[in-house]
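Only a single protein chain was left out; the remaining protein chains are all shown in position.
Think of it as A and B in the order they're written, each chain with its own count starting at 1.
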Amino acid sequence: MEASVTLDLEQAATKAESKRGFRIGLPAYVYLVLFFAFPLVLVLVYSFASRSATGLTVLRNWNVDSYERIFTTPLVLEIFGRSVLIALATTAICLLVSYPFAYYIATSSPRVRNILLVLVMIPFWSNFLVRTYAWRVLLGSDGVISQISQALGGEPVRVLFTISAVLIGLVYGFLPFMVLPLYAAIERLDWDLVEAARDLYANGWTAFRRVTLPLSMPGVVAGSILVFIPSVGAYVTPAILGGARTVFLGDYIVSQFLAARNWPFGSALSFVIMFVMLLATMFYFRVGAKTL
Amino acid sequence: MSARGSSRVGKILGFNAVLVYIFLYAPIALLVVFSFNDNRNVAIWTEPSLRWYGQILQDAAVMNALRNSLVVALISTIVSTVVGTMLAISLERFRYRGRGVLDGLAYLPIIIPDVTMAVMLLIFFFQAFGLLDSLTGISLTNGLHTIILAHIAFNISFVAVVVRARIAQFDKALEEVAADLYATRWQTFWKVTFPLILPGVAGGALLALTLSLDDVVVTQFVSGAGSTTLPVYVFGLVRRGVTPLINAVSVVMLLASMILIALSLGLQRGRSGRAADEVVEPASMFERVT
Partner (left out) sequence: MAEAAVELVGVRKQFDDEVVAVDSIDLTVEDGEFFSLLGPSGCGKTTTLRMIAGFEFPTQGSIRIHGAEMGLMPPNERPVNTVFQSYALFPHMTVFENVAFGLEMQKVAKADVASRVRRVLDQVQLAQRADARPSQLSGGMQQRVALARALVNEPEVLLLDEPLGALDLKLRQNMQYELKDLQSRVGITFIYVTHDQEEALTMSDRIGVMSHGRLLQVGDSEEIYENPKSRFVADFIGDINIIDAEVKGPGVALLSNGREVSIPAGHPPSGSLALALRPERLALHRRGDTAGSGRNEMQARVTRRTYYGDVFYYDVDAGLGDMLEVKEENRPEVGRHDVGDEVVVSWSIEAANLVTE
């Protein structure tokens, strides 16, 4: 025979429920703490370490040399600046191209919409390396684009191994990451609001600017984050399309570990880049929240 | 469509869409075409041939890398899907102390650049193995096991995000009514919750599989001798120059993705509901974030 409920009993029941929830999430919790949070702390620790003569990391003589080097060496700042700039350019181009595109898909009839979405998803699911590599083939001085331009009487195209090539590669690689959130945000829009605006004498463009665009801002924010972040730390794309002359952050960091063997410096770089990401994320969210 | 304003605007949007699709598919299409080219020089078309595909099968390094990729992808996908789904359920359906922390922690791997992730895990395994050696004398090196552990580390979060989006759409009343109809928690989960979040779980699994097969930097940093994966191997080759063999391998990798998608589409059609659910599923995770 159950007892009638008192405060203690009810609280105990609630606590038992909480415990169950915690236990279900526990494997993930443990795994993430061990293989993610802890390694992150290690990186921070290493960034203050020193480097021995033979290139090994010495966990003594703690210093901020690595950070000092980052913020005072012109070369490093240049690399940072270049990477951030190209990421911003990539994000901007992706946004400009994707918005009308996502708008078109979101305003199509459901059946057409599904087909169009699948057609966007196919490149999304395809191997990233391969998609970047395809441009390597296309942009070479004897690649297809070059052949076409020569056939038309022009010069062979020398885009490969320039910053433009990296930009093209980044836009190509991350376009689906911008399209999907934009599509999701626009598709969820309450079109009655747009009609209400038209009813109140707004023309098409004004209705778009004052209603549709602000309401789709969450999608713009999400897409921008998803493009900007991998672009800043891009490694594969600049490595394949960029060549040795222009150094981007991704490759610079990697070389600290594989070539230069300066782990403290590399760790500091990794940490700073992550910090930049978090700042960018917060910035985007704030901008997005303000327009709403 | 009144949403598109005038038909002129609609036509411009449509034209833009066509251009974008051409932009998306042309490079891949050209790659496929040229992989059948007989000429050693990648860009000059001579005649169709399958010789480079044949060469793949005889190339031990490629086959080894391919096998490693598949093993890693399979294991890491299974583990991260199970753990990630549990994480999603825990975060969405329960409240407990520390949930906020776990929530934030779960989002970090998605936001973090993969170079940082690679560096983190490189240092971690280095330290961990060193510690293990000094404590027990067992010395381990990087290998497939470290790659798998690394892939699981980031995939848990991606699976969780996709599944959470699906759970959020799920009407909680359905679980309550199942309990009202005498189902135990276990029965409720398997007969009601799981079938309805399955598109999310499958979408998450597909995402994890793809991310694992795609990964270059993290894998490069935590792999050891003889344990390289296909994308890392191809990446190494590409840096040395473009060869028709790479073309062929690339097309094979592309084909694998297409087959995966086709399989998901086919699976989905068998069940009722919208076709292509899993394939389109990641779009819903963005609905959540926004």
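Please note the rule applied: a residue touches a chain if its C-beta (ideal position, glycine included) is under 8 Å from a C-beta of that chain, and two chains touch if they have at least 3 such contacts.
This structure is a prediction, so every number in the text was calculated from the model and none was measured.
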(request) Sort through B:26, B:70, B:183 or B:252 and give me the one touching the missing partner chain. (result) B:183
(message) In the whole complex, not just what's shown, which of B:98, B:130 or B:195 touches the removed chain?
(response) B:195
(message) For the chain left out of this view, which of A:13, A:112, A:193 or A:282 touches it?
(response) A:13
(request) Since one chain isn't shown, list which residues of chain B touch it in the complete complex. (result) 171, 173-174, 176-184, 187, 191-192, 195-196, 272
(request) Write the list of chain A residues that the hidden chain touches. (result) 1-7, 9-10, 13-14
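Definition applied: only the chains that are shown with their structure count from here on.
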(request) List the centre-to-centre spacing of chain A and chain B in whole Å, with centres computed as mean CA coordinates. (result) 15
(request) Going by the contact rule at the top, pick out the chain B residues touching chain A in the complex. (result) 1-6, 9, 12-14, 16-17, 20-21, 23-25, 27-28, 30-31, 34, 41-44, 83-84, 86-87, 89-91, 93-99, 102, 105-106, 108-109, 111-116, 118-124, 127, 149-150, 152-153, 156-157, 160, 206, 210, 213-214, 216-217, 220-221, 231, 234-235, 238-239, 242, 246-247, 250-251, 253-254, 256-258, 260-261, 265, 274-276, 279-280, 282-284, 286-287, 289-290
(request) Flag every residue of chain A that touches chain B in the complex, lowest number first. (result) 17-22, 24-25, 27-29, 31-33, 35-40, 42-43, 46, 97-98, 100-101, 103-105, 107-108, 114, 116-131, 133-138, 140, 142-144, 146-147, 172, 175, 180-181, 183-185, 188, 191, 194-195, 204, 208, 218-219, 221-223, 225, 229-230, 232-233, 235-236, 239-240, 249-250, 253-254, 257, 263, 266-267, 270-271, 273-274, 277-278, 281
